[in-house]
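Complex shown without one protein chain; remaining protein chains in place.
Every chain is named by a letter (A and B) in the order it is written, and numbering of its residues begins at 1.
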Amino acid sequence: MASFNARITMPAEAKAGEIVEIRVLVRHPMDRGGQVDSEGRVVPRKILNRLTVTYAGEPVFRYDMHTGVSANPFVSFTTRAVETGDLLFEWREDGGATFTRTARLVVT
Amino acid sequence: MSLAGRALAIALLALAGAAAAQEVKPGSAFLSPQMQRQQEDEARNPGWLWVEQGEELFSRREGAAPSCVSCHADPRQSLRGAAARYPQVDAASGKLMNLEGRIEQCRADRQKQPAFGYESQDLLGLTAYVASLSKGEPLAVSADGATKPFYEAGKAFYERRQGQLNLACTQCHDGLVGQKLRGDTISYGIGTGYPAYRLEWNGLGSLHRRLRACSLGVRATQFDYGSDEYLALELYLAVRAKGLALEAPGLRR
Partner (left out) sequence: MSSPISPTCARPEPALSRREIMVVGAAGLALAGLPASTQAATPPALAELIARVTEGAVPERARITFDIPQLVENGNSVDVAIQVESPMTEADHVRWIHVIAEKNPFPDVARFHLGPRSGRADIRATLRLATSQKVVAIASLSSGSYVMADADIVVTLSACIDGG
């Protein structure tokens, strides 16, 4: 598979109580299964089926994805800035593989 | 030819003439406002995922071979505008070379590594990265001197009727610009957004991949990636787009 890249766009800093928008773009073919590739082979289903986001250890967002989510999916959501800490993004792929990224939010 | 047919042919020719006199616009001008905004938004345009991959490859070392950045230090400065000058004639070989070809040449000759292969994800990534360093730069490809015969060949290709539908590129991409072809809007034949992320592909692809789809569309011969035919055509398209801003990685339907 092509390399796993994730682009997470959010402010580096926020005031306590402020609502910040987090935008996530990730590279994945989201193979829905049953398609035929250039060599005539049937491609099995392999999608990212879940993105979980925790902020300073607390779950703040979860995205359950099925075959109706686009390739290289984009998602944006919001969270309230409460304390300086890491946002941990964890994707789970069909078959059990996981990918993680972190981004720090400094709260002033 | 019937009278009506002749009248239509004359009208088409007149349209083609009128369009040629107009200012040629980039492919993005024919996108919805939403897609135009998304193309410019690095957090949203998936093409930047490939740019990111290319940036990583640019400084990666394989064995004893130098990395790209070993020679091209400070690429944001040193390679700014470079992509806007391709295709160009390679002085040593006299061959016409596009950006993909130049990257492969560097890899084989200077890094002594096996070529990535046209349309491989690694080559797309590197091409997208190097092209992105010239984003916003005006295209500055020459049609004179050593490039002249290639330019003439590309122009002839663009104007020659071909395929089972017996259509030349110019008939639609000059004569019918702005009109609808099934679900899409016909644009000028301009490749300033490539490599581009096409929704139809669910991924990034080269201009030659797009040209192959065009050839298939008029049921004409599909030439190989990196073929002389498409290289000459790419040069002609780049000269047509002279002065337009490079916008790779583009976002297209």
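Throughout what follows, contacts are C-beta pairs under 8 Å (C-beta built on N, C-alpha and C of every residue); 3 or more make two chains touch, one makes a residue touch a chain.
What you see is a predicted model, and the numbers here were worked out from it, not measured in a lab.
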Among B:29, B:69 or B:167, contact with the omitted chain is made only by B:167
In the complete complex, which positions of chain A touch the hidden chain? 19, 21, 23, 30, 32, 55, 58-80, 82
Note that chain B touches the chain not displayed via residues 32, 34-35, 165, 167, 171-172, 176, 179-184, 186, 199-202, 209, 211-219, 222, 253
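Note that only the chains that are shown with their structure count from here on.
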The chain A residues in contact with chain B across the complex are 2-3, 5, 7, 9, 23, 25-27, 29, 70-72, 74
For the complex, give me every residue of chain B touching chain A. 42-44, 46, 48-50, 52-53, 56, 121, 125, 197, 202-203
